[in-house]
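Omission of a single protein chain aside, the complex is shown with its protein chains in their original locations.
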Amino acid sequence: MTDIERLRYDVVVIGAGGAGLRAAIEARLQGKKTAIISKSLFGKAHTVMAEGGAAAAMGNANPNDNWQVHFRDTMRGGKFLNSWRMAELHAKEAPDRIWELEAWGALFDRTKDGKISQRNFGGHEYPRLAHVGDRTGLELIRTCQQKIVALQQEDHAEFGDYDARLKVFAETTITRLLKDEQGRICGAFGYIRETGKFVVFEAPAVVLATGGIGKSFKVTSNSWEYTGDGHALALLAGASLINMEFVQFHPTGMVWPPSVKGILVTESVRGDGGVLKNSDGKRFMFDYIPDVFKDKYATSEEEADRWYDDPDNNRRPPELLPRDEVARAINSEVKAGRGSPHGGVFLDIASRLKPEQIIKRLPSMHHQFKELADVDITAEPMEVGPTCHYVMGGVEVDPDTAAASVPGLFAAGEVSGGMHGSNRLGGNSLSDLLVFGRRAGLGAAEYASATTVSVPDAEVEAAVAEAMEPYQRDTGENPYAVHQELQQTMNDLVGIIRREDELEQAIEALGKLRDRVGNVAVAPSAGATVTEDRGPAYHPGWHLALDLRNMMIVSECVARAALERQESRGGHTRDDYPKMSADWRKINLVCSLRDGVVELKRQEMSPMREDLLSLFELDELKKYLTEGELPAEEKN
Amino acid sequence: MTQTTVDAPAKDRARIPARTLRTDRWWSYPLTTFIVFTAWVIYATVRSMMGSSFWVEKYHYLTPFYSPCVSKACPADAADFGRFVPDHLPFFIPYALISLPFLLGFRLTCYYYRKAYYRSFWLTPSACAVPDKSPVRKTPGRYSGETRFPLILQNAHRYFWVIAALISIVNTWDAINAFHGEDGGFGIGLGTIILWVNVILLWGYTLSCHSCRHVMGGRLKSFSKHPVRYWLWTQISRLNTRHGQFALITLGTLALTDAYVALVAHGSFSDLRLFN
């Protein structure tokens, strides 16, 4: 394997979204030679899609806000399944991470006194989200990107080479993490899209920051890169995943036309008066108010309509129930045959507000539907349905250093698990990326200082053989067809509402798909004018064939964990176990890989530290915790 | 060879023989602009050198092409700013020789007109994604944009703007004078209205200028520390989005105003009087 170039780095960061870039910046600031590996071009990561903002208790909008309040909100949002230590670190450090961005050139929207403006969002007690209009994610990525350029300029001044200590490998995909004889990480193996050539990164520390798994589902708000690469790479390297059963479905994604299926329709449409209707024209949400919320939500359309102008004397319209409730209701309507022509329901704002008001209050939504779908939301209703949005589960890491169980492996952002428990609050993702991206970069840099490694040849050979497999098969299935079936299976059977029989069916179907994934073939790339094989350079069929392995493994983890957890909590809803169970709260489901087979085990969570527990009222704790877990002094 | 696996080999652009694959009528903008500008320049040249039919004594209408009228050949009432340029100069020296060169300079260096004539006369480029057809295209390295003489003089736009603003004051004076009745007192005719419409639009064009926007507030780093200039900048920015429209409309009103004054002065028809 002498023809494959080996590049030596101290820290290799896989993924160039918010978490990856923040990790790389930190590793470089610690003086480590760092590589950033980006599946797409630099600056195109999925983080750019984030709209709302980054949650940080800076107290600019309401001085009563502080980290304790933010911590409480996060734990409640995650239904107490969160890693409390991660939630604590997140709440404490988020403000510093946001302020740091500003020192790197970010331009957030401002308050009257010139500070960073903060906006309200679901589940946050105070206005807390730092934002730039509805493009906060883009600002975050661009700022980190420009900070990296700034660091490269420093290196250029010092060494005459921009890439001396921090290099971005754009359009490069890692297919394997490499381990040495002692079982430590020693590098990563991948291919460069442009040339189709393989490359080996030799490095003691690898940070995974690859984002989510949405592309395993048919309807998703995620982009093509979200194939669960990091989740799968970690499993294949011997690390474990937790909480994989928790997948957040946003209730309102576009379902039609096909070009925009899954793209988010912001919650503010409903906040501003938009109502959900079925094919009979009925506002069906009144039929879906759960008992626990009966006294908080309106029971008649008249009352609900009065709320918009007089929220103090009327109850909220049921369209504004929590995300999971709304998503479930839409799902039931569609299943009962009362859906819209394209399998969603109608979200109607056109008959509720005047066209001028809609354009003024929802400019980006108006623009989004006009430009992408040629639908005028001031004249006709939107068709919406649940869309796969975010995976709460991910690599099990040490909260303080972001280290996974395999020495040398770190993970941050959506690919790591624990921080958000069973359900993520809006706005907590962007701050999560920054807080734990930095911690992962720091952890990796410290670890790399004390470790040297070299990559055994056998590891590289095995990785090459695996990557070339689909390419060398003469006959086999079209990867696009297999992918579509996988997405359909996950969508139908492991979607928003889950049932034991369907999950069993899914696991069986996934088993069959696994064999087919192992058998996909990639037709050699034929040029337009040249008849000979153009090689693996920029061959999308080959890329998909390799990504399929990752989606397959991750899908199995999700399905198995979903079958195992017999309760409903946050992003996991079981039709057959609709209640939340305090006994299940203590349990994390841990997914690992043994001889290529997905294994699941239950693992008890560590009890929350006393001082954190004391931030909650006893009455609230009783809703979540078992008798034995309640604070001792209160019980007496 | 130091070719490594991570560095890609050098590549070429896609060789696509067609000059442009645009299927829309991209040539209509440059063609229209070419025709309109050429026609206007011919008209304006002829009129400003004509030396007659520029002043309606009865109603004190002075065409903008002869304002300020500073030649000894100007009638006394038309020359409020003095007659200090000798009579009997060669025919191509216009009576308004202290203003016309600067107005020409103002329009030539104007950011809107630059776009229009670079596209329509220079063909650099005639439309977006249509290849540059200028002679410089044939010699690599010859395209220098606005970095060399004479085009580097485009940077003098702000000075032309200052002068153009002064000339607009003169035009305003002319419009005020045009409230002149037959009996020497106050009067309004269609010509008065035309002169006023023209001068208001000229102000719109002059104030919406990019240099004006810069001078009034655009050059500041912090708006909040200069609320008055920020307000001015905001108003000018609003006008500025229509700068191109003002530029074109004022071409029309200038020609129209001049033609009206010329025809009345020549006696082709008489002014429509509204009052006195």
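For clarity, chains are labelled A and B in written order, and residue numbers in each chain start from 1.
To be clear about the criterion, a contact is a pair of C-beta atoms (placed from the backbone, for glycine too) under 8 Å apart; a residue touches a chain by one contact, two chains touch by 3 or more.
As a convention for this text, contacts and distances are computed from a predicted model.
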> Of the candidate names "Sugar ABC transporter permease", "Succinate dehydrogenase/fumarate reductase iron-sulfur subunit", "PucR C-terminal helix-turn-helix domain-containing protein" or "Putative ABC transport system ATP-binding protein", which one corresponds to the UniProt protein name of the undepicted chain?
Replying inline: "Succinate dehydrogenase/fumarate reductase iron-sulfur subunit"
> Of B:Leu31, B:Ala156 or B:Leu274, which sits in contact with the chain we cannot see?
Replying inline: B:Ala156
>> Touching the hidden chain in the complete assembly: which of B:Gly51, B:Gly181, B:Gly204 or B:Gly218 does that?
In response: B:Gly218
>> Among A:Pro63, A:Gly114 or A:Gly337, exactly one should touch the missing chain; which is it?
In response: A:Gly114
>> Among B:Pro101, B:Pro131 or B:Gly252, which one touches the chain that has been omitted from the display?
In response: B:Pro131
>> Under the stated touch rule, tell me which residues of chain A contact the chain that is not displayed.
In response: 40-44, 46, 48-49, 95-96, 99-100, 102-105, 107-110, 113-115, 117, 132-133, 135, 138-139, 142, 146-147, 149-150, 152-153, 156-157, 162, 170, 194, 223-225, 256-260, 263, 368, 371-374, 478-481, 522-530, 534, 537-541
> Considering the entire assembly, which residues of chain B contact the chain that has been omitted?
Replying inline: 8-16, 18, 20-24, 111, 114-115, 118-119, 124-125, 128-129, 131-132, 137, 140-141, 143-147, 151-152, 155-158, 210-211, 213-214, 218-219, 221-224, 230, 240-241
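What we mean here is this: only the chains that are shown with their structure count from here on.
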> Using CA atom averages as chain centres, what separation in Å is found between chain A and chain B?
Replying inline: 56
